[in-house]
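The following block contains the structure, expressed as structure tokens.
Removed from the display is one protein chain of the complex; every other protein chain stays in position.
Order of writing sets the chain letters: A and B. Residues in each chain are counted from 1.
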Amino acid sequence: MSITAVVKKNTYFDSVSLMAISTKANSLDEVKQAFVAMGTEMNKGVLGNLGLLTPELEAAGNGDLMVVVEAREGAGADEVLARVEELLQRKASATGEATITHRTIAAAAQDNPAANLAVIAVNGAYAGREVRKALENDLHVLLFSDNVPVEEEVALKELAHEKGLLMMGPDCGTAIINNVALCFGNAVRPGSVGVVAASGTGAQEVSVRIHALGAGVSQLIGTGGRDLSEQVGGIMMIDGIRAFAADPATSVIVLVSKPPAPSVEKKVLAEIATAGKPVVVYFVGGSEEAVVAAGGHFASGSQDAALQAVRLGVNPDAAVEPLDTRRIDEVAALFKPEQRFVRGLFCGGTLCDESMYAMLESGDDVWSNIQKDPGRRLTADSPSTGHTFLDFGDDDFTNGRPHPMIDPSLRLARLVEEAKDPEVAAVVMDFVLGFGAHEDPVGVTLPAIEQAKGIAAEAGRHLEIVGYVLGTDLDTPAPADQIAALQAAGVTVTRSSTETGQFARALARKVKHA
Amino acid sequence: MVSVSATTLLRPCSGDAVLLAHLRTLRGCGSVESVFRGVINLLLPDGGLMALAVRGSGDAPRTLVVDIAHWLDRGVEAGRAVEFGPDGIALQGAFGGLRVSVRGAIKWHPILPRLDSLTPSELAVSARALHHLVSVDGEPGGMLGASPGAAPMEVAVCTALEHGRDALVRAVRSSDTVGMRDAVLALLGLGPGLTPAGDDFLTAIALLSSLDGSGLGLFARVLHDVLDEQPGRTTLLSTTTLREALSGRFRAELVDVLCSLAATPGQSEVQAIETVRAPVRRALAHGHTSGTDTLSGLVAGLHLERELRGSL
Partner (left out) sequence: MSNRITSLFESDLDVVNVGLAMFDEDIAAQGAKVTTLDWTPPGGGKPEILAALDALEVPEVAARIGEANALAVERIADSQPMLTGFGRAIDVVPGMTPTTILHAGPPITWDRMAGAMKGAVTGALVFEGLAADLEGAAALAASGEITFSPCHEHDCVGSMAGVTSASMYMHIVHNETYGNTAYTNLSEQMAKILRMGANDESVIERLVWMRDVLGPMLKEAMEIGGPVDLRLLLSQALHMGDECHNRNIAGTLLLLQALAPSLLQTGFTTEQKKEVFDFIASSDYFSGPTWLAMAKAAMDAAHGIEGSTIVTTMARNGVEFGVRVSGLGGNQWFTGPAQKVVGPMFAGYKPEDSGLDIGDSAISETYGFGGFAMATAPAIVALVGGTVQEAIGFTRQMGEITTAQNPNVTIPMLDFQGIPTGIDVRKVLATGILPVINTAIAHKEAGIGMIGAGITHPPVEAFEKAAKALADSLI
């Protein structure tokens, strides 16, 4: 019990305003109860009976005003005292600039002509309207919301294009503009690599890999996950390429996307010729031939995209270490014969995609909620089968709930489910750090990891859990701490999204042939 | 430009006639005891207390109502010296001197009704009417019990007030002076806010005891003795108010309530409620729970009057 006592000698208030203060003090979050009374014997007696009589109150005289505050569990006495003092003194400050909180984008933009970008994260049903308001007020837009109808996206991007404004998003909440990470983003060093990405975590992964290679990012433009779809037609990626072409601070351009629509891919690649700068293209599952024909540099994965960009624009000697295969051999020996499948549970769509494509390349069947092949597409409620790779950030899972980077509950439950399946050899997971993400994604998952491992162990199985921590050494929490916690829990930690896919593929191949 | 060091002369509106007579001959140095928006309390050279109230305040014992809207921006602070002289009361504010003239004030005398014109059953009717209005319109947090959802501290104080009240009623009813003394001590200085609710409660009974025809003489003597023996039991303001009440002097609002009660003989309870409604509402508006606590004392006092009358 934390008691805070203020004795106001010769300080008086009107009784009505004094009681109003006591009512307000009682409604403070930090306050369990507050009481204001004169320091008479009887009042002190009552406080004594309640065990609330501090020496300070004991010393109060019958003409002194006692302000007694009992703080809630966990609230600091000093902090509570400061809040109550504030209430007692509030009346004194009556002048000065009255600030106003604006309700609309138009009002905020008119009040502050320097405003240049709007971050919009309202329910998808209202998002289009707000974006239009922002564009009409000449603000660039990062639309974080998902569940925005595609027709609306097209109309808004056309409007933005006409006005020469960026309309980033929807449904790919990342950007780094002028070294400020917006929405989901990582603390990446400033540099000369310009990234245009139609995928949120793909963009994050590439920027984090660039940072890890000692280089930095000039700007990162997240175009929205559907930008390279047939309907949208790559409006923002094309505008982004042109902006980087004109930007003297950018020496090399990286394009990142999930598998694009073929017609759009063509249109986008056509821009490479006129960019006047090296352009590295990482389209998950894309064709090398088309990229090279267009004059671009083909990247086979996110790691490769970062590596090539850094080599082309910053440091020709940059390199990454190859996958360590010894660990795979060790692990494979632990499985029972029926443990033949890998399950991927991802927060990041592109991270899921990259691992899934790694599996597909080796000719395996993979089921997923983001599978292009409708025959192998799963929904949020379908059980896993064979190799299953799920993107928990997809609309199918997020509809009406926060992104799994913020709210991990669905993925935790799924992890435990997978552990019960006797056919499962390994579960692959990503842990995304940075702005907007969960403050301790590993910590919140550890109990489920322990539970999953326990379930498997009880059934006499080894369950291999593979984790990748996406983040830079400038992020909070530090990736090193998150990795250490995973390793302590017996999780195998990979060093990039690409390596995660390679590891999963190698493991799958091993158990198939075992 | 007005010089900031100029002395402002403040005109009196009205004042307690007894106080005015006292001030005419009072000389010496006192001090400011406390400052509120609507009233400044002054310590007199003789150790007594008086109040300078603002325009529109009701008259009250030891109170001078001054023609000023409020005391907030005058820079008057507790502890400052106050000079009582032939030209009135001189006090120093942060923004220049203030002099309050005592000449020309309308003299106020509390004129109390007699109680002996009410029969026991009429006393009961008036007490019930008053009780009805207080319980409907009054403010909880003092004698009416804790407000809904109140914090444990408030609940504890209200419980203690209830015990004190019950003990006092029992003791007065049975003329038990020792019990009365204990109950008075249990109530003095008890309650939240600036004016302890227990004091307000006792004050109303004290005022009743001063009326002609009251049967509460024994209680008055006990209270008088306790105040003499233990003056530091509650605030100086409460002590002063209690003493004045024992001598039949109290705020005009409560005097109005008493006068309206004296006009209820022959009325039904419903009629009596209408008779006393307006003054009761004005009296309830005093302070936060003060008005309610005082009127609660009046309800208890009236019931006691009736019971004591019955025992004669």
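A few points about this structure:
To be clear about the criterion, a contact is a pair of C-beta atoms (placed from the backbone, for glycine too) under 8 Å apart; a residue touches a chain by one contact, two chains touch by 3 or more.
Just so it is clear, the model here is predicted, and its values are computed rather than measured.
One of A:L165, A:V193 or A:V252 touches the chain omitted from the figure, and that residue is A:L165. Considering the full assembly, A:I105 is the residue among A:I105, A:I235 or A:A332 that touches the omitted chain.
One chain of the complex is left out; on chain A, the residues touching it are 91, 93-96, 98-105, 107-109, 112, 114-123, 125-126, 129-130, 132, 134, 138-140, 144-145, 163-166, 177-183, 218-219, 239, 242-243, 246-247, 249, 435-436.
Within the entire complex, the positions of chain B that touch the omitted partner chain are 137, 278, 281-282, 284-285.
Basically, only the chains that are shown with their structure count from here on.
With centres defined as mean CA coordinates, chain B is found 65 Å away from chain A. Within the complex formed with chain B, the residues of chain A that make contact are 10-16, 18-19, 22, 26, 32-38, 40-43, 45-47, 49-50, 52, 62-63, 65, 68, 70.
If you check the complex, the residues on chain B that touch chain A are 34-38, 78-79, 141, 151-154, 156-157, 160, 186-196, 198, 232-236, 287-290.
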